[in-house]
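Below you'll find the structure, written out as structure tokens, and then a few comments.
Note that one protein chain is taken out, while the other chains of the complex remain in position.
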Amino acid sequence: MKRRQYIVGLVATAFASVIFILPFLFIFLTAAKTKPDASRLLFTWPEEWQIWSNFLEVIQTRNYMLLLAYFNSTVITIGAVGMLVIFGAMVGYVLQRRPTGWNKLIYAGVLIGLMVPPAVVPTIWVLQGLNLFKTITGMILIQVAYGLAFSVLLYRSFIGTIPRDLDEAAIIDGAKPLQVFFKVILPLLKPVTVTLIVVQSIAIFNDFTNPLYYLPGRENVTVQLTLYNFQSQFQTQYNLLFMNILLVTIPPLIVFIFFNRQIVAGMTAGAVKG
Amino acid sequence: MKRKSPYPYWFVLPAGVVFTVLFLVPTVASFWFSMTRWDLYTAEFIGFDNYTQFFKEPFLIQGLVNTLIYALATSGAKSVLGLLLAVLLTSGLWGQGFLRTVSFFPVLVSTIGVGITFAVLMHPTKGIFNLFLAQFGIIGPGWLTNPELALYSIAFVDLWKGIGLATVIYIAGLAAISQDYYEAARIDGATRLQQFWRVTVPLVRPATVTVVTLSLIGGLRSFDLIWAMTRGGPGFSSDVLASVIYKQYQAGFYGLSTAGNVILFLLIATIVLPMTWWFNRREVDL
Partner (left out) sequence: MKQITGAALMAAFSVVASASQADTVLSVTTDGNAETVAAMEALTAAYTAAHPDVTFEIENRPGGADGDNLVKTRLSTKEAGDILQYNSGSLFQALKPTESLADLSGIAGQANVLDSFKSVVTASDGTVRGIPFGAAMGGGIYYNKKIYAELGLSVPKTWAEFMANNEKIKAAGKVAVAQTYGDTWSSQLFVLADYYNVQAAVPAFAADYTANKAKYATSPAAMAGFQHLEDVFKAGYLNPDFGAAKFDDGVRMVATGEAAHYPMLTFALGNIKQNFAANLNDVGFFAQPGPDAAKNGLTVWMPAGLYIPAASEHQAEAKDFLSFVASVDGCNLMIKTNGATGPYLIKGCELPADVPAAVADMMPYFKAEGMTAPALEFLSPIKGPALEQITVEVGSGIRPAAEAAALYDQDVEKQAKQLGLPGWQ
């Protein structure tokens, strides 16, 4: 490695640690404090390390609500992301490969999906009409509806980099459209798919307002809602609040660490392909 | 024999159904409600009164200006800094893997979590920003309590949180650029800077378009972070359209709030549609 790369890397690492890691350190330290210590909100070493008991208290609040929330949020995330990858790629594929008049309409739909803020109460009425209100299935479909625009946009952009010759070759070999899609195209979209999985999982897992409106009820609690257990209008238990933030960050972190290798692998594979 | 296209339309169907039913239908319904005085039970048609009322809102002009400032600042910063960071993180630095991972951490935390944390860090007397400045004898400003500064402080946090995502998208885009182009440029004697401008920037275009479009729309619609950090305060100085709309909704002025939603949509459309059209005219199929 050249010396320049080494030095720049070192400096960058120092900067990055301060900029990106410091706030997390604060969260961690506050999560380890006692209640009065934490409510002073200073960036100090805890007077008394209460990390284990804070952890237990957060988990046990309201009958282990956090664990149920983990479960619900995970189900919603996996369900929605799965559908988003497949639907998004399908639409992006057709949009890119088959330029006809309909495309303008679909594209407009995509833009609308990105731009227009969703209307809460009419959406609830629709869900009630379909008997999907307050159901996990309904929540999954909502997240799909809201996330489609971004997914389609991302896929459409990158399908442009896959040469048509590959499709043509497969078709000449007698493959049907679905086969072309699943066997030829989708595997080549791996870098984008991985990016999308990571981004959408995080967005959906961390979503607060949508489950608040469309998925009320104790049995339906999702992860961000637990933050409200500790933040009321008048008294905030900061140590528990930050412990909650910490605990709520771990699943996305796991997803990220797991997929990080794949993102890297995907990048290098893409780079080599001439 | 009619040849079926290998790109059949029914591919669009499942997505289309979900999208139409759960997004388009409620949105159209809300356009209707924006023209009523609505208290969620009965709706009294009042034509465009809500719209005139909205434009008479004393804080609206400020909110509109703030929205534009916020969107342009965050979008511009993310697009430029994201690309630079992506180039840096693909140049084979020592600790590159660590840097890529760490810069993405903020994207993982919930916006509320980020908002709460930074609101605390930016506290005028107890937050570390100002405590750090105090070490050098500088009295730090009220990052979130000074009306002139509040919006920019939030924009900074938005950048902190979102740059990792922009970088990842750019890295994906950079990976798609064949090394042959760089080889050719090097053979022609191009400097690194020239390589950047002549090879990287044009060819990373799909990623640039994605980042600019998404961050601009996101910035125009931004609500969660602003709400978590200042709720539009102090006073109204960091209010944006989205928070003005929410406050109307919270106060029970549903028709008015929905009208605000429509106005926000029109604002976004007038900015983003021409921009997208301009981008697409120049896109090339590889």
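Letters A and B name the chains as they come in the text, with residue numbers starting at 1 for each one.
Operating definition for what follows: a residue touches a chain if its C-beta (ideal position, glycine included) is under 8 Å from a C-beta of that chain, and two chains touch if they have at least 3 such contacts.
For clarity, every value in this text was computed on a predicted model and none was experimentally measured.
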Of B:Thr125, B:Thr191 or B:Thr270, the residue in touch with the unshown chain: B:Thr125
Out of B:Gly97, B:Pro202 or B:Gly252, only one touches the absent chain, namely B:Gly252
The one residue from A:Tyr107, A:Trp125 or A:Phe182 touching the chain left out of view is A:Trp125
Determine and list the chain A residues touching the chain excluded from the picture. 36, 39, 62, 120-121, 124-125, 128, 133-134, 212-213, 216-218, 228-236
Spell out the interface residues on chain B facing the chain that's missing from view. 37, 39-41, 53, 58-59, 119, 123-126, 142, 144-147, 231-237, 246-247, 249-253, 256
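Going forward, only the chains that are shown with their structure count from here on.
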What residues on chain A touch chain B, complex-wise? 1, 5-6, 8-10, 12-13, 16-17, 19-24, 26-27, 40-43, 87-88, 90-91, 93-94, 97-98, 102, 106, 109, 111-119, 121-123, 125-127, 130, 141-142, 144-146, 148, 150, 152-154, 157-158, 160-161, 163, 167, 171, 177, 180-181, 191-192, 195, 198-199, 202, 206, 208-209, 224, 227, 231, 241-242, 245, 248-249, 252-253, 256-257, 260, 263-264, 266-268, 270-271, 273-274
Where on chain B is chain A touching in the complex? 4-9, 11-12, 14-16, 18-19, 21-27, 29-30, 33, 40, 88, 90-114, 116-118, 120-121, 123, 126-128, 131, 160, 165, 168-169, 171-172, 175-180, 206-207, 209-210, 213-214, 217, 221, 224, 242, 245, 254, 258, 261, 264-265, 268-269, 272-273, 276, 283, 285-286
